[in-house]
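This report concerns only the one structure given below.
We show some of the complex, not the whole, and keep each chain where it was.
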Amino acid sequence: MKDRNHLSRVNVSHSATIIENGLIDIPMLQLLQADGTPHKDATLPDIDKETALKMYNTMQYVRVLDERMIAAQRQGRISFYLACTGEEASTVGSAAALQDVDMIMSQYREQGTLAYRGYTTEQFMNQMFSNEKEPNKGRQMPIHYGAKELNFMTISSPLGTQIPQASGYAYGQKMAGQEAITICYFGEGAASEGDFHAGLNMAAVLNCPVIFFCRNNGYAISTPAEEQFAGDGIASRGLGYGIKTIRVDGNDIMAVYAATQQARKIALAENCPVLIEAMTYRLAAHSTSDDPTGYRSKDEEEKWREKDPIRRFASWLQQQGWLDEAADQAHVEQTRQEVLTELKRVEKVPVCVIDEIIEDVYDTPPWHLQEQLRELKAHISK
Amino acid sequence: MAKMNLLQAINNALITAMTDDERVMVFGEDVGHFGGVFRATSNLQEKFGRGRCFNTPLTEQGIIGFANGLASQGSVPVAEIQFGDYIFPAFDQIVNETAKWRYRSGGQFSCGTLTIRTPYGGGIAGGHYHSQSPEAYFAHTPGLKIVIPRNPYQAKGLLLASIRDDNPVLFMEPKRLYRASVGEVPEEDYELPLGKAEVVSEGSDITLLAWGAQMEIIEKAAEMAQNDGISCEIIDLRSILPWDVETVCASVMKTGRLLINHEAPLTGGFASEVAATVQERCFLHLESPITRVCGLDTPYPLAHEKEYMPDHLKTYEAIKRCVNF
Amino acid sequence: TSAGAAVRQGKALASPAVRRLAREHNINIADVAGSGKKGRVMKADIEAFVKGGANTTKQAAS
């Protein structure tokens, strides 16, 4: 047995050093200025026009989807919705830096990743109308997407649970010899859960190729970040786990793209986790059940509206001559129409047959569930 | 007296408790300036200050761990878990710590002052993470009390009693009734007894037992049965732990029949405890098998919520089966 | 019938409340022939048994 020395890296001092906030600076990577012009000393990631436009269009797409679905919820057509307005760059930018083989485990505000992967309007609608065409069979509330063929793990409401799960998934990918990683999204609120601690620590110790992507959007429902933690954001925790950490401007899609590309490279090459903290703002209400006027000012929202990630990227694209404003407007309008059309079509699709109520509890329904279904059907037929 | 809905009655109870005893503190996710996602803690922070009503970070295990320590210190914490479905990260703190604190210390320390409030139950299109009724998960835990009110009047009186009872209480609020249930509530301070079921209406042919939001369901079913000439005795269990075996058994001795209704899945639900106990204690009085009308043994579904629910129709059919057994 | 006896396998088929009635009358419920489904002993069977009549005994029924 080799000797172990858990003090091998520790230096001695003879007067007390108090380690505290402010001791280290965790800067935020920003490549594009507010007007879309790159910072002078910034090196932009290599990106082709096609990818850039796909990223842009996906952001626009989810913005439109959010608007339409909030309206649909107000009209009572769906029961619930949760928008990502203001945070489109974080999720779309990171998704664009991944490969399709990578598993996405998300919290719930990451429709941008899903749209980028190719989830169609019809699929979105099927999920939100809980109908029989939805692979999750209408068993979960709206926004709990899941798409095996897109390597997008079905969303689960309890917060933080996906964090240690992502470590385990990534460990499995590594053991199976796959050239793939797992990315795990969560909010700065969810990062207070015990599962966050467990997941990050395990990933570090067990060398799991996983990207922990924290959307620090300033709020967890009504709770502001300052009542959520007292440290320097979530990034400052990376050090405590021995996890390489990058903080990025979540409203700058180029910065998010670059940081995630780099994180993926590190995770794969070194078989280790990387933590990204994207600084952004939840411009939307928490969900359609929420009214933010109860806990924050319009003024504060307004300041952030000016940092709109879509506008910033549009400006850059225009500077490249890749985006024509009129065509863009037309495209957005077309998307709106398409969403509306699908919505109208899909809301007529029926829900699953009642037999599905007992499926997927186990691999096959045990006798007692079969009996319960028989009784239920007999009752319904009365 | 004032007309209040269930949320207002709870808010009113909290104000009463906090005014009466400055050791009472109310906290949980979003309960501070926002007043909770259901607004049960509205205005408390304004009235009693940030020290006594505050937001916590988003960690249920932390909330209850913190509350346990605070209770053992002598304060009177009323901790909110935003949804009953999210109480499970705190399961260890509740089952291994809260419940065993007094016993393991020989009574030197306890969490007797702790009350945990949480909304539970379905019927709100919430799917399996906003609809669960987890009472039975806790009912296997000596040291805890579990209390569930059925309406605003009950809610205020039982919550005040829970806060003041010298035992940790899990107080589960039927969220389907939060705004739907409205009734007269005394503005003054009052308590209703813990551990006591209430015979809501007397009858002779069968005893119907439920708690919380399902009380409406069995009452509706009883009305339907009444039209068939079946006389139902209706009991609100109110306390799940310790539960009022005496009242329930006295009723079953009289009626000879028992039906228990709960929303949680059948297997391992609290109805099983009731049935097991009653069949033992009232054996020779039973005219028909004790019947459980409960949720299916599946996660709480969304699209088929209506079918899943042990509603008045299923209950009515079961009453007839019992009586005609 | 012999079929009923087979189903009962020597033990009575009866609700506990009926068993109580049998106890109150100090009779062995296994001796009572059931008129109900599969030979289930009903309250009326006990009452009839108490009133007497050899043809209400189990032996007579089988």
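Think of it as A, B and C in the order they're written, each chain with its own count starting at 1.
Following the convention adopted for this analysis, a residue touches a chain if its C-beta (ideal position, glycine included) is under 8 Å from a C-beta of that chain, and two chains touch if they have at least 3 such contacts.
Every value quoted in this text rests on a predicted model; they were computed, and no experiment measured them.
The full set of protein chains in this structure file adds up to A x2, B x2, C x1.
Keep in mind that, in the parts below, only the chains that are shown with their structure count from here on.
With centres defined as mean CA coordinates, chain B is found 36 Å away from chain A. Mean C-alpha position of chain A lies 70 Å from that of chain C.
Chain geometry summary: the mean Cα position of chain B and that of chain C are 44 Å apart. Touching of two or more other chains is recorded for no residue of chain A.
Within the complex formed with chain B, the residues of chain A that make contact are 79-80, 130-131, 137-141, 144, 156-160, 189-190, 192-195, 220-223, 227-229, 289-290, 294-295, 351-352, 354, 356-358, 361, 368-369, 372, 376, 379-380, 382. Against chain A, the residues of chain B that register as touching in their complex are 29-30, 32-35, 37, 54-55, 57-62, 85-86, 88-89, 125-130, 266-267, 296-299, 301-304, 307-308, 313-314, 317.
Only residues 15-17, 19-20, 23 of chain C touch chain B when the two sit together in their complex.
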